[in-house]
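One structure is given below, encoded as structure tokens.
Only one protein chain is missing from this complex, and each of the others stays in its spot.
Then we have chain A:
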Amino acid sequence: MAPSSVKLQELIRLIRTAKTQAEERAIIQKECADIRSSFREEDPSFRCRNVAKLLYMHMLGYPAHFGQMECLKLIASPRFSDKRVGYLGAMLLLDERQDASLLITNSIKNDMNHNSQYVQGLALCTLGCMGSSEMCRDLATEVERLLKTSNSYIKKKAALSAVHVVRKVPELIELYIPAAESLLGGKNHGVLHSAVVLITEMCVRNPEATCKFKKVVPELVQIMKNLIMSGYSPEHNVGGISDPFLQVQMLCLMRILGQNDDEVSEAMNDILAQVATNTDTSKNAGNAILYETVLTIMDIRSESGLRVLAVNILGRFLLNSDKNIRYIAMTSLLKMVQTDHNAVQRHRGTIVDCLKDTDASVKRRALDLTFALINGHNIRSMIKELLQFLDHCPAELRSDCASGIFLAAEKYAPSKRWHIDTILRVLTTAGSYVRDETVPNLIQLITNTSELYAYTVHKLYQAVLADISQQPLVQVAAWCIGEYGEFLLSGTCEEEKTVKVTEDDMLDVLEMILQSHMSSPATRGYALTSLMKLSTRISDNVDRIRKIVSIYGSCIDVELQQRAIEYNTLFKKYDHMRVAVLERMPVIEKNSQVCSDKSTKVLNDENKPFSLSKPNQTEVKIQNAANQQTVDLLDLIGISDPSSTPVVQNNQEKMVGGELLDLLGGINFGAIPSITAYNKNGLTVEFFFEKVGNNELSIQLKAKNATAKDMKEFILQAAVPKNIQIHLQAPSGSVLPALCSGCVSQTILISNPNKVSLKMRLRLSYSIEGSTVQDICEVNNFPPQTWQ
């Protein structure tokens, strides 16, 4: 026989003497070996103690699966102490995934009919914890039978087992409905509590059950009344309130039963009002009940007076000194902010104050709630508070706060200048925490605000001088310096004190960014491209730029090296195109996150060094940073290796400065004759065609005004037959000057994969001499090459 086994306490004492993890492991391994040999001996006398020891070792994290079968043997033993340990072992070590769990089904069944209530209780407990769906199906009727016994100890355990059964096998809900209802008639609070839990579970799983249980609402109301009126009862007293657990559970059930049901909600109004006003709030238990009452009032069809009461209770919670109360008040306000927005707005001041709370959980909740409460009216003050918060908020909340501010600013920005200011502030404060897509978004925002170029670039320049560690800020700043460097040089800026920035200063900054160890490769790319752009915008230091660029031709980073070499080539072989390639970027359209052939809208930008009569179409790739752009342009002209650019571009490039069109292969410009689409009352519209690829056609329309007076507000709309897709780009303007002294041009892109014969209906409207003229015409004279 194995040496007499160690008692559980002895083993625990032994393990605690171990000074190191290795020692502990050694002790446990030795003990496990002893236990294993004892199991093999099939000696029943020490089995229960051995399994208890095994469970202890399992808690410490050591493997205990070899004890599973022993648990089964223990459960089958007639002794209570054996069964106790056996069932505990089953609950801790077994779960429905193991086959061994099925073997205890029979034992559980027998034990449910045992004459000792404690054995019955053990069996029910085990079923309720780890019963699989097969086991539940087998034993469902047994559980139902036990629900009807008179023993309240068994009843309440049976009720919770039934909850588990219903979770695993929802079809059995029907089986338990009558028994559950009758449980509510008892006096024992434990039974009542379990019964309410069971009914709640059934209603949650099955809406039909909800209908059936609506009739118990009067009973529930009565029980609640008794609880509140009963006065002091030492049995169930917690914090001066009689059985708050039961009260809370019943309120939860009432919430489910009263949802979307006016009649039921009506029946509950009184009791809810009573609970809300009479509950003592000095202790946690009272507040728990009040909170649950508020949730119930908000969820059912309660009358408006009651709802106001509920929101006021929450408002009081917000001012409570107990942090827990403040936390849950904010959780529920967050849920309510969608439905009762105005009510929550009233407490905005308190909520914003909670941002300054010392507790991190409360701060997080306050942050979520603040964002939910921002609207067009309070945006300025709220963002001010949020920016202050961002200054010293904990690190884990920074990125959420930053993205929240961006979203709110985008939706409700009162002015562009404010918007840019806010974003700059966020970038300088929490720059390293913002998400990646903020950089292109911000760039897009900046390009859209042409009137603030000078202001923006000055601010960015100052920010970068102060701190170049925050990558998003540096990237945006580098891009802007490259694009709008001339504003820095001219030193114009309204409020900021006019700082004279020389070309050397700008180049210094960009070089610093390039060389800093804090800059990421992407940032370096931005800086390099900006340097190149500056080479066209400044006059004196082009050599310096050339030198820097050539140095990077041997950079280890492949991306930078490629760029540097391409730029070098631009300097050397294609210098005459450098200006054209690096000119000002067109305004980026909002929402055009992915580059596509037809998605670019172009505005005529008066600041461009070369004025245009034709709109300029340029590929805009926002996703991979705007600076990739120049690389792609170069590719089209055929300079760099075509395999290096990821996207095949299919659209046409028209370069300013003229007739570089012949460089673009595959475009037959003069092949299709142009037509006059409309000619009436002095207004002529001409169509010039270009085929792009096989099924796409680009129509360049020119509108001219031959009358003696200007035509203003000129708008052209076009419609095509069904199988053709049309895309109208923005016109170059809306004023047709008189006597053909200028024209308005617009591009129309047609996609005609089915090669249907092309027809178009045009609707023109303009105002001349104060009166509006509208006209509709059909264009049928498209040359066949346009659609064949």
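One rule holds in what follows: contacts are C-beta pairs under 8 Å (C-beta built on N, C-alpha and C of every residue); 3 or more make two chains touch, one makes a residue touch a chain; residues count from 1.
The rule is simple: contacts and distances are computed from a predicted model.
Name of the non-displayed chain as stated in its UniProt record, restricted to "Adaptor related protein complex 3 subunit sigma 2", "V-type proton ATPase subunit a", "TPPC8 C-terminal Ig-like domain-containing protein" or "Cytochrome c oxidase subunit": "Adaptor related protein complex 3 subunit sigma 2". Here the missing chain is touched by one residue of A:287, A:422 or A:752, and it is A:287. Residue-wise, the contact with the chain that is not shown comes from A:360, picked out of A:360, A:708 or A:739.
From the options A:34, A:70 or A:243, the residue with contact to the chain not on display is A:243.
For the options A:128, A:258 or A:525, the residue in contact with the chain missing from this view is A:128. Screening A:193, A:459 or A:533 against the full complex identifies A:193 as the residue touching the chain left out. Residue positions on chain A in contact with the hidden chain: 8-9, 12-13, 16, 48, 52, 55-56, 58-61, 63, 79-81, 84-85, 88, 92, 95-97, 116, 118, 125, 128-129, 153, 156-157, 160-161, 163-164, 189-190, 193-194, 197, 235-236, 238-239, 243-246, 248-249, 252, 284-285, 287-288, 291-292, 323-328, 358-362, in rising order.
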